[in-house]
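Shown here: the complex without one of its protein chains, the others still in place.
Order of writing sets the chain letters: A and B. Residues in each chain are counted from 1.
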Amino acid sequence: MLAYIVRRLLYAIPILIGVNLITFALFFIVNTPDDMARMQLGIKRVTPEAIEKWKAERGYDKPLFINSAAPGLSTVTETIFFEKSARMFVGEFGRAEDGRDIAREIGARMGPSLAIALPTFILGLFVTVSLALILAFFRATAFDFWGVVLCVAAMSISGLFYIIGGQYLIAKVWKLVPISGFGDGLDAWRFLILPVFIGVLSGIGSSTRWYRTIFLEEVSKDYVRTARAKGLPETIVFFRHILRNALIPILTGVVVVIPLLFMGSLLTESFFGIPGLGSYTIDAIQAQDFAVVRSMVFIGSVLYIVGLILTDISYTLVDPRIRFS
Amino acid sequence: MMGFQIVVLWSDVLVWLLLASGIGVGVLIARSPPLLAAWRRVGASRAGMASATVLLAFLCVGLLDSLHYRVALDGKPGDKTQYAIEVLSVLDALVGPLRTENEKTYSAPFATHLYAKETVDRPGLGTVREFPRLKFGGAHLDDPATLADDVGVTAFRSVALVTLGWLALAGVVALRCGGWRAVWRGETAFAWNAVLATLAVILLVLVPLFALAGQYHVFGTDKVGQDVLYQIFKSVRTALIIGLVTTLVMLPVAVLLGIVAGYFRGWVDDLIQYLYTVLNSIPGVLLIAAAVLMMQVVIDSHPEWFATAAERADLRLLALCFILGITSWTGLCRLLRGETLKLRELEYIQAAQAFGVSNWRIILRHILPNLMHIVIIALVMDFSGLVLAEAVLSYVGIGVDPTMTSFGTMINNARMELGREPVVWWSLVAAFSAMFILVLAANLFADAVRDAFDPRVA
């Protein structure tokens, strides 16, 4: 089992390198730094000098891969690839357009992101799994049918509607909570409650339906018939036998996103003015701040791969077939 | 007679190509009984057929909006004809006044007056602050107070017309399918009752709406005074293109790589798995954001490529489809790989191998046809997700061109309106409702298709 996990860890390295190469190609080869400079400077201010200055300020004036002008090892290190891409592996992301250190900014913004994402995730999982269990319990009844219809309807509604509508109704019309903003310490809950509520609500439709399918797949298995043949009450059949087996596929889908919670949610954070990584990303996209977007892509991939490894580990914990072989 | 020049946008080509291939696939299906039987099951599903009817209505709007032309400008005879810079579509021509009758700014649905007060000079009264009459909305009314009567009469007339038309149609169906009773009780092989009922609802909503749209802004107008109903119509094509073209872009890649990985295994499999794990590990939105940002730079630095703004917006739309396609093929690819791994162990594949049938022939004859149901299910399942994604991406600023009308840009433009006093709600409500209907229909249709093609899933 240990060898299995070590192997998964080793496999992460080529994948990260792949991600790095793809982002590098996207940001520096599809468009040259000159193109970016022209776009950033705007049509009026474009002069060859301004472009050179813009590039020099950001360190984009070096060659892409090999700097034949530099001596020794610096032929490789004094390049855009090394300075902008390879250095990300040690957590050096450089500076944003506004001159701030990106790594530091990320560190400061993770907290607020987690404050929204974690409760949303846990509450959402609890609510949707419970609902799915109830629907599966009452399968093939009118209750189940209308439950599924509601789920399909709920998942047909745009996520934007949940946010805009919820904000309007709860914060503006009913004035139950502040419309947006973020506070420190214990005061924060007033700002958190609405985005968390909306986050949970918007995920109910699709997740509930998905988990219900998983439960129903288990319900038709042979071992369930065995459990019933023992004379066990339906609640025990569900909670001891079905839930435990259904947890395995549910886990695969769930564990992988846990590390990504650090990234926050783009929409929620920008609508509710929460100073997390999600709104940071959105601002960067809208300001076309390539350095920040590139850093976020890299961090996102790292977190995803961590999620994959966590999934493998959690598998071995839940499924005895993997634990003992 | 005004001259015009036909404009063929790239997306038009793809849309009509799609339609043609759709018909082609239909012919192929009709020749293959197992597939035909599956589609018959879709046809028997009431929810499936009701939603298909709705989708068909959306599709008609989208197709009409995919025939583009430029109007010739009036010039002196003998001069070389000049064409308007504005690219219009057949839909624009059909809905004529909706496009041109713009007010000054916001007006509520069925309003006769503007939503904002203006300073007007009234002869004899001097300058007053009041809500001025609209230029077009309800302009034919001498007395705005008679609005309800006028709307009522027009609506009633069109409802009567619809009822007659629908009864005639239902009669034809009943005659051909063994009587009214059989149709109504759902005893026909095809779910005619669902289609007819949905059609009745669509007609009862749309026809009166059209009848009234000539004289009123039935969904109101937006900030710059443009009719919201018109914008909804224009958004449909964008949504359809995003939903369909994207899947079709990624389909060949996903199918080819998935099957090849699963069938040949070994290093080919390792390579393909590596490729999709790498792509998969970059969070979708960020990859799309990065790609779209880069595409923007490319487009902005080559203004000479585009003759009109419409062409630029169009190319950007297609580029978005490609980017979405490239980032979304991994899921289907993995699914197909897994299924191919199972299929290749089946005995009929081994029987073919025992005859020395070549690998590619086995893939074409034995594997691909037995994966078609997964491909079809993926195609319809992805559609609704993509339509929803477009709205989010456009909102974030990495979606379609801001000049192109889409549900996303509508929502984006209207997002501050709920903060106004008094509230301007109609743009948002109209956009969200139209999107909801489209996505709900697509989801229900997808469910019907999945149930018909994959009986394993409950």
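Following the convention adopted for this analysis, a contact is a pair of C-beta atoms (placed from the backbone, for glycine too) under 8 Å apart; a residue touches a chain by one contact, two chains touch by 3 or more.
As a convention for this text, contacts and distances are computed from a predicted model.
Per the UniProt record, the chain missing from the shown structure is "ABC transporter ATP-binding protein", taken from the list "Chemotaxis protein CheA", "Beta-ketoacyl-[acyl-carrier-protein] synthase family protein", "ABC transporter ATP-binding protein" or "Hydroxyacylglutathione hydrolase". Check B:217, B:234, B:312 or B:366 against the missing chain and you find that the one touching it is B:366.
Touching the missing chain, out of B:3, B:33 or B:144, is residue B:33.
Not every partner is drawn; the one left out touches chain B at residues 32-34, 346-348, 350-357, 361, 365-366, 369-370. Not every partner is drawn; the one left out touches chain A at residues 3, 6-7, 10, 139-140, 220-223, 225-233, 236, 240-241, 244-245, 248, 318-321, 324-325.
Quick note on the criterion: only the chains that are shown with their structure count from here on.
Here the CA centre of chain A is 28 Å from the CA centre of chain B.
Chain A contributes residues 14-15, 18-19, 22-23, 26-27, 30-31, 35-36, 38-39, 139, 152-153, 155-161, 164, 167-168, 172, 213, 216-217, 220, 260, 263, 266-267, 281-282, 285-286, 288, 290, 293-294, 296-297, 300-301, 304-305, 308 to its touches with chain B in the complex. On the chain B side of its complex with chain A, the touching residues are 274, 277-283, 285-287, 289-291, 293-294, 296-298, 300-301, 384, 388, 391-392, 395-398, 407, 411, 415, 418-419, 428, 432, 435-436, 439-440, 442-444, 447, 457-458.
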